[in-house]
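All protein chains of the complex are present and in place, except for one that has been dropped.
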Amino acid sequence: MNPVVLDHITKTYENGKVLAASDVSFEVASGELFGLIGPDGAGKTSLFRILTTLLLPDKGNASVLGLDCNKDFEEIRRRIGYMPGRFSLYQDLTVKENLDFFATLFGSTLEENYSLIKDIYEQIKPFNNRRAGKLSGGMKQKLALCCALIHKPEVLFLDEPTTGVDVVSRKEFWDMLKTLKQQGITIVVSTPYMDEAMLCERIALIQTGKILTIDTPGKIIAAFPVPLYAVKAKDTYRLLTELRKRSEIASCFAFGDYVHITLKDNSNESQTDQLKQELIQAGHEQFEIKRIEPTIEDSFIQLMSQTYGR
Amino acid sequence: MKQFLVFIRKEFFHVFRDKRTLLIMFGLPLVQIVLFGFALTSEVKNITLTVIDNSRDLNSRQLTDKIKSSSYFVVNESNIDYNDVLKLFKKNEAKCALIFPSRFGDDLKHNGKAQIQILTDGSDPNTAKTVVNYISNITSAYQQEISNGKPLEYVITPEPRMLYNEEGNGSLNFIPGVMALVLMIVSTALTSVSVVKEKELGTMEILLVSPFKPLMVLISKAVPYLILSLLNIIMILVLAVFVLDVTIKGSIILLFLESMLFIITCLSLGLMISNTTNSQQTALLLSMMGMMLPTMIFTGFMFPLENMPKVFQWISNIIPSRWYFLIIKAVMLKGLGFGYVWKETLILFGMTVLTLTIALKNFKTRLS
Partner (left out) sequence: MADKVITCKNLTKKFGDFYAVHNISFDVSQGEIFGFLGANGAGKTTAMRILCGLSYPTSGEASVAGFDVYTQQERIKQNIGYMSQKFSLYENLTVLENITFFGGVYGVPAAQLKERSRQLIAKLGLTNEAKKLVASLPLGWKQKLAFSVAIFHEPKIVFLDEPTGGVDPVTRRQFWDMIYEAAANGITVFVTTHYMDEAEYCDRVTIMVDGKVEALDSPGNLKSRFDVTSMDEVFYRLARNAVRSGD
């Protein structure tokens, strides 16, 4: 049996008015690095809380390590590691005090599983006597990860560990996750950053409580149904408004200084040449159009439109 | 067990590293004792004293003159009778009165002792007490004078009577009152805030997910504040004894045991509050408004309960601090033993069991 199983989970708040999870099912295999990708308010945190036995679903069953999240919550709590979103530790305790506290709380010691956290801990060890509140965002996150790992959990749940953390620290954090994965720990991680999806083995894209798709990032990208083009011109805003008016364009979204478009009719390759000519004639400078590989963000947008008919 | 100890140590770190908590915890009782102890019993000057001299002899006149010459009183000599004085008090036109009985001088000369009566308005107990003290002092100076330094030949016994509040509530009573108030703040407000803080920080999620039993989380939160509250009691008592010259008449052990009971009531109230809210602000507001205000109003240490409307008196029965106040007053100031306070103790005990049960029952092992 897979270590993490969600089976038709539905969860609402405020007497059914707010839908946090709508018929969500997925499984995470042993030793897998699984990502839950979606914007704020998509329902990621609710799913994490159900899996970590902190919330009961309205409908459906959840199990972790073969144990029922409702009945066997005490056993589950002993065997998992959890880093909640916005988890900020005890600001007024030092690094060492935080670690010792959480180690004891989970019935372990810093020394007992030292090999597991060694790589991460050594980076913050020089600040052992500094209060957690005085650490930088990246350091805090490392400390939090150490605290979550200190009892050698079999499954690790990380809810938005990289939110609000700068790029450098984010990169380091994902490197740490890869190392942990090599030690056989099953990891479920959530993030609102689409670009982090590529760093997971398998991902679920989630939006307003619904799973849009579940697969490896590569397969999700490969499943993009139509050719995707990137268009660029000097005046992006003008390009955007003019492209939106054109009848042959199916979708049109700004991606940085490019605009990604799909066409309604994909049988005729020469359409793009015509588009180019007409827009250059309309006075667009530095015009450029090229076929590109979709990113996860393209897929997300496409799946969102498909699911919600935007 | 080790988890428990580590948890408690952590709580102490929180307390000792937060200047605000420390200030509330140890600064507040200090300020309150000093405030109530000194500021409110400050010197009284130029009080109008109605003197009714039914004797009109040398001694009564000499004593009246002595009082006149002090800076404390403006003497208003009058011929009205006792009942008229009472009317003046009712109309708030007199604050204090001195009455010489009709045979004052005779008594003093022939029996070697005489009495005077001092009437004061007990609804202002601080002033009343001061007035009594001043007149007593002047009287004793006078009797030394007429005894010519010999062992006292003549004794004048002042017989004070406080109208409206004959027990003199408010004089030393504020010390049990401050004890109740401080315990309410430290135990209720600080406990609820410290639990809710964990929720705000997100650490509560970790604590719940850990193998440490959720109930133990609550107990470990409560124990440090129990200890700190006891320290507070010691501090207040030490201040009372050494700074304000209060004598603790009853058993100190009984005092502590009763205080422990009350602290547990307060802690349970604090935990109850923390179960109902997720924000520190709300927790603080609930503790302050919901707990402190009733303590100040309904214990009777600031406003005499007997003078309140029946409804308020009835409400005061469900305020735990009221019973604690009665117990401490009896034990500390009157020197009574457990035999006299067992009823109040039983009521307080019942309240403690009730609040603790509610607090523990409502504590969720999951997030709502």
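Order of writing sets the labels: A and B. Residues in every chain begin at 1.
Just so we're on the same page, contacts are C-beta pairs under 8 Å (C-beta built on N, C-alpha and C of every residue); 3 or more make two chains touch, one makes a residue touch a chain.
Computed from a predicted structure; not experimentally measured.
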Chains on display which the left-out chain touches in the complete complex: A
Contact partner of the left-out chain, one of A:Thr109, A:Thr213 or A:Thr236: A:Thr236
Contacting the left-out chain in the complete assembly, out of A:Thr186, A:Gln207 or A:Thr262: A:Gln207
Hidden-chain contact residue, picked from the options A:Val4, A:Ala42 or A:Ala62: A:Ala42
Contact residue for the chain not shown (choose from A:Gly31, A:Gly60, A:Gly137 or A:Pro227): A:Gly137
Residues belonging to subunit A that touch the chain removed from view: 38-42, 136-138, 140, 163-164, 166-169, 171, 192-195, 207, 236-238, 240, 253-257, 297, 300-301, 304-305, 310
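By definition in this document, only the chains that are shown with their structure count from here on.
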Centre-to-centre distance between subunit B and subunit A (centres being mean Cα positions), rounded to whole Å: 59
In the complex with subunit A, residue positions of subunit B that touch it: 2-3, 6-7, 10, 13-14, 17-18, 201-203, 205-212, 365-367
Touching residues on subunit A, where the partner in the complex is subunit B: 49, 52-56, 73-74, 77-78, 80, 82, 84-93, 97, 100-102, 104-107, 147
